[in-house]
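Let me begin by presenting the structure, written as structure tokens, before commenting on it.
A protein chain is absent from this complex, but the other protein chains hold their places.
This part shows chain A:
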Amino acid sequence: MNLGFVVGVFGVLILSHAAYSTIQYRGLLKIMEEEFSRPPINVILELIIGLALCMWAALTFPGKFLSIHPDSDENRTVSLPDNSDFMIFNHRGRLFPPEIDMKF
């Protein structure tokens, strides 16, 4: 868990650094009165690296994924709940009461 968390923090830092560089680059272009078409190559590279790190962290940090198929081995319906609202007590088991001693 720790590694995923650290990598995620790292990825977020890289992304925010890329954002800051882009804002600075735009400011520079405004001074030089040129058009802003796309951020420089190194910022794009930084964005891709940050994306990869954040995705890896998002997939490993939360832990085990649960299955969503209704017929997967964990989710399949094994039985319906016994209808305890309509439970009756004069079944054959009433002739074999277990030995319970109670002190309360």
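Keep this in mind: a residue touches a chain if its C-beta (ideal position, glycine included) is under 8 Å from a C-beta of that chain, and two chains touch if they have at least 3 such contacts; residues count from 1.
Convention: contacts and distances are computed from a predicted model.
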| item | value |
| --- | --- |
| Among "Serine/threonine-protein phosphatase with EF-hands", "Eukaryotic translation initiation factor 3 subunit L", "ER membrane protein complex subunit 2" or "Pyridoxal phosphate-dependent transferase", the UniProt name of the subunit that does not appear here | "ER membrane protein complex subunit 2" |
| Residue ranges of chain A at the interface with the undisplayed chain | 69-90, 93-95, 97-98, 100, 102-104 |
